[in-house]
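Of the protein chains in this complex, all but one are displayed in their positions.
Right, subunit A next:
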Amino acid sequence: MSKNTKTVVILLIVAALIAIVPLFALKGAEFGGSDDAGSQMIEEIHGEYEPWFTPVLESMLGGELPGEVESLIFCLQTGIGVGILSFFMGRFVERKKLQKELGRQ
């Protein structure tokens, strides 16, 4: 168990490092919306390209989704996921604890 804990901690640190290092290594970089880059590539290969369909939400709003709202929805997505994950994980952890206690009695 403690071996697992150690593994988890090391792995988390490695993951965090991989994510954070570029941020410091490439100080001038934009880290911008990467979707646009793909579209630029299409234009480079294909010449001018006009998307033939605008996202439903954008046509309803009559423009792009405001950046702040976009991050809100992204957070919502993360939140829903983390909520479900931690809810079940919490239940599993408690269950194991309870089983151990019952076993001792």
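By our rule, contacts are C-beta pairs under 8 Å (C-beta built on N, C-alpha and C of every residue); 3 or more make two chains touch, one makes a residue touch a chain; residues count from 1.
Just so it is clear, contacts and distances are computed from a predicted model.
Colleague: The hidden chain: which UniProt name fits, "Chemotaxis protein CheA", "Cobalt transport protein CbiM", "Lactate utilization protein B" or "(Fe-S)-binding protein"?
Modeller: For the chain not displayed, UniProt's protein name is "Cobalt transport protein CbiM".
Colleague: What subunit A residues would touch the chain not displayed?
Modeller: These residues touch the chain not displayed: 1, 3-4, 6-8, 10-12, 14-15, 17-23, 25-26, 29-42, 45-46, 49, 51-58, 64-65, 70, 73-75, 77-78, 80-85, 88-89, 91-93, 95-96.
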